[in-house]
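For this depiction, one protein chain was excluded, whereas all remaining protein chains were kept in their positions.
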Amino acid sequence: MISLLYALASLGAFALVAGIVLAIAQKVFHIEGDPMVDRLDTLLPQTQCGQCGYPGCKPYAIAVASGEADVNHCVPGGERTMLQIADLMGVEPKDLEEEAAAPMLAFVREDECIGCTLCIKACPVDAIIGAPKQYHTVIADHCTGCTLCIEPCPVDCIDMLMKPELIEHWSWPLPDTKRAQLGHERREQHAGHS
Amino acid sequence: MTEIALILLSSVLVNNFVLTKFLGICPFLGTSSKVETAVGMSFAVMFVMTVASTVSWLVQQYVLIPLELEYLQTIFFILIIASLVQFIEMMIHKTSPVLYQGLGIFLPLITTNCAVLGVAILNVQQEQTFLTSALYGFGAAAGFALVLILFAGLRERIEISPVPELFKGSPLALITAGMMSLAFMGFSGLVKF
Amino acid sequence: MPAIVRKLAQRLGMLQHSFVGGVHPNMHKLSADCGIEDCDLSPVHVLPMKQHIGEICSPLVAVGDQVLRGQKIAKSEGYLSVPVHAPTSGRVVKIEEHAIAHPSGMGLPSIFIESDGDDTIDESLSPISDWANSDPTQLRERARMCGLAGLGGAVFPTFIKLVQDKRFPIETVVLNGIECEPFLTNDHRLMLEHAEEILEGMAILMHMVGAASGIIAIENNKQDAAEAMQLALDARSDMDDVAVMVLPTRYPQGSEKQLIYTLTGREVPAGKLPMHIGVLCQNVGTTKALFDAVVHGRALTERIVTVSGDALPNPANLRVRLGTSVRTLFARQGLEDFSGTHIVHGGPMMGERLKHPDFPVVKSSTGLLAMSSQFMGSAHTVEQPCIRCGHCSEACPISLVPNLLADQCRSDQFDKAASYDLFDCIECGACSYVCPSNIPLVHYFRYGKGQLALQRREQAFADASRQRSEARDARIEREKAEKAARRTRVRQTHAPKTDQAKADTDKPAAVDSGAAAVSKESKD
């Protein structure tokens, strides 16, 4: 009986000590907010397109960091972004739901524009300039191709055009050899499940 | 002095916990896909193992034996280890969020890393002194760290090799671990301990 | 000799410095004995708007304009750029995109000039015969005006390097006559036939940067050129501190950084220019062009091109006007049918293979090679697995570990490749040349560099977008707050108190439901 008491008392005392130490540690190592959100946010392409189901890149980053959203919802980011997010979060990569379209640019057909400013309000990155009753113009260097301006336009004067390919931005593809194909196979496989 | 060196040599190389005692295989396979993660895991395990083996020795000598509670050994040791793991988990979460994410589930699972409990119990069984048990704990952890980091390096290389489909991932990792274990058999008998 | 022993000997001064690595390719200098011939004017010259490293030029002429030889037809936009000049007199017939010597097969906006056959020279630039008493900045402007860019193949705008900076005084001017690429002989012939002009150009260079000493570096497979330069040097009294140095042949000795190390034992720090260690390095061809620009007031409108290759019947060194069609050059040397031959622009080690010969000669055209399938095939056979023999590391002149880099590029570990100094690679091709497994290492590096550049571009764009987006959110927030404040003020003055309390409780709810509706909509 005595030994049982000893056992309970010593175990209890030990647990208490451990608990106090951990409580102090909790105070010392307390962290504000979630540092993962900013890291995730930098990985996202910042198109603010909302294709992930969240109203912008930052909200999606918050959702991923909290574990609420899957890693594979960013459409414009494509496979690379998905892999980077999965890598950062330490989770298994998932298949993308949608293929990313080729990069596009919005273009306002100025002779049809009525100057309603609705597209200016819709643009998440302030890439459209113009005043009421004046033609609006898309700043090509700022446009992320999110297509959010198409819908509000009452006269349908906004086109999505292919981004022009520049010779300065051309880059070498992977060598077309058997070994390179093996590498690609591995990447696909990696993206698949590993 | 010689004894200290021999204890370290023995626990790091000759009686390596992973490759000759086959303890701690789970984190060995789980956290070895990247060298960076492996290094982080190594430090965490080194901390937990060294402190756990000394604290558990103290508890054994000054609480369990005087009170004749040796049968509570496992519970006490696990309690010590779990608290330490909680502590290091908070610390890593604060200092390196990326490492925290990278280690994922394996960080809290150090608690169930049989090598940690193994060191604590072996210390008691082999009737080590306070100093030697601390050394033994540190040496075992260093041995774990050594093979974990070596293995992570190998796995990073295997990762970019065209391995036959059937052996991708864990199968080849286990075969490689087996080959490493064979190589480590070369150390057998190096230190009679 | 083991590297350790060599380094020790170099430290002790027992041995000349020498860059690490390198290879000894078969030189194939087929056209070494062919004197420089003048190439006839083409009926049409095509001038791409960018023939240098840097920003693209914009045309100054319109279709139908008459131009003279040496007239500026495109002006530079931005600092890192040099203008383009008409290679002969004639009429601008069109301005549109035309294929250039680029591996992508893509083109650039180009000016097409129909030659009138008179070849009238634009005399607007006056010769500066008394350059020794001229202000170096004036000479520098002349170099820029005349469109000078490195004619060794890199086409870096020359004027940028010709600067006197008190922080980095230039001590040594290095004249690069190495020409370590197989097949190419244009610099060789230039040194043989125009030694005096080159030396005069070098004197101008030294005057411009205020350098006291100079080195003319020539490989020992061009002894005759070295002798010619020495002879010309001996004839001058004002260049006592200039020496001709004959170096043992090794590729890539002609690379600026390697040459500077071999000559001075000093390395150009990563990300820096030779001027930061007090050295100016110029190709002999560029130096001759500088002489022409200063002493004759002539813009860069022609260059020496080695037309060679094992599939070409008559190799030659030609003085060619820029914009001449490569097809006509090959035809002049007896090659009309291009089936089974491969065209290389530049030398075989660093040049680009092109799919057709319908592109113009530009400032970077050191050589135009017609190679047999057999020759090319030996370099481009099926890639085998790397056996990690380490020959690539030994050959690398900047001590990279090419096989690990290639593994990283292949498996898309670009950040790791960058940390292994991928961007220090000069793409000399020595690693691929020695690889027993025929791995196209340089190709992997280019792929990796391209992908990294793309990633960095995208990241920069994303960061800018985020800033704009955050600024917009902040603005909207501020406007909302201002509006609310205004409304509150208005209500406080006009409305009864009960209404205001109601509005306060209503408003947040309305906003919330609105936001929920938005997010629901976008999810759908």
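Letters A, B and C mark the chains as written, and numbering starts fresh at 1 in each.
In this section, contacts are C-beta pairs under 8 Å (C-beta built on N, C-alpha and C of every residue); 3 or more make two chains touch, one makes a residue touch a chain.
Basically, contacts and distances are computed from a predicted model.
The subunit not displayed here is recorded in UniProt as "Ion-translocating oxidoreductase complex subunit D", chosen from "Sugar ABC transporter ATP-binding protein", "Ribose transport system permease protein", "Monosaccharide-transporting ATPase" or "Ion-translocating oxidoreductase complex subunit D". Just so you know, the chain we are not showing touches A, B, C across the whole complex.
Only one of C:37, C:424 or C:470 touches the absent chain when the whole complex is considered: C:424. Hidden from this view is one chain, which touches chain A at 172-173, 175-176.
For chain B, the list of residues touching the undisplayed chain reads 35, 149-151, 153-154, 156-158, 161-164, 167, 172, 175-176, 179-180, 182-191. Although one chain is not displayed, chain C still touches it through residues 2-3, 19-20, 23, 25-26, 103, 182, 257, 261, 267-272, 342, 344, 346, 348-353, 355, 371, 373, 375-381, 384-391, 393-394, 397-401, 403-404, 418-421, 424, 427, 429-430, 432-438, 440, 442-443, 446.
Here, only the chains that are shown with their structure count from here on.
Put simply, the C-alpha centre of chain A and that of chain C have 36 angstrom between them. Here the CA centre of chain B is 54 Å from the CA centre of chain C.
Annotation for chain A: residues 183, 186 touch two or more other chains.
Counting partner chains per residue, chain B shows two or more touched chains at residues 160.
Listed in rising order, the residues of chain C touching chain A in the complex are 102-104, 106-108, 382-385, 410-412, 439-440, 443-444, 446-447, 449-451, 453-455, 457-459, 461-466, 468-469, 471-472, 515, 518-519, 522-523. Remark: chain C residues 407, 410-411, 413 touch chain B in the complex.
Remark: chain A residues 41-42, 44-48, 50, 53-57, 80, 124-127, 142, 144, 165, 167, 169-175, 177-180, 183, 186-187 touch chain C in the complex.
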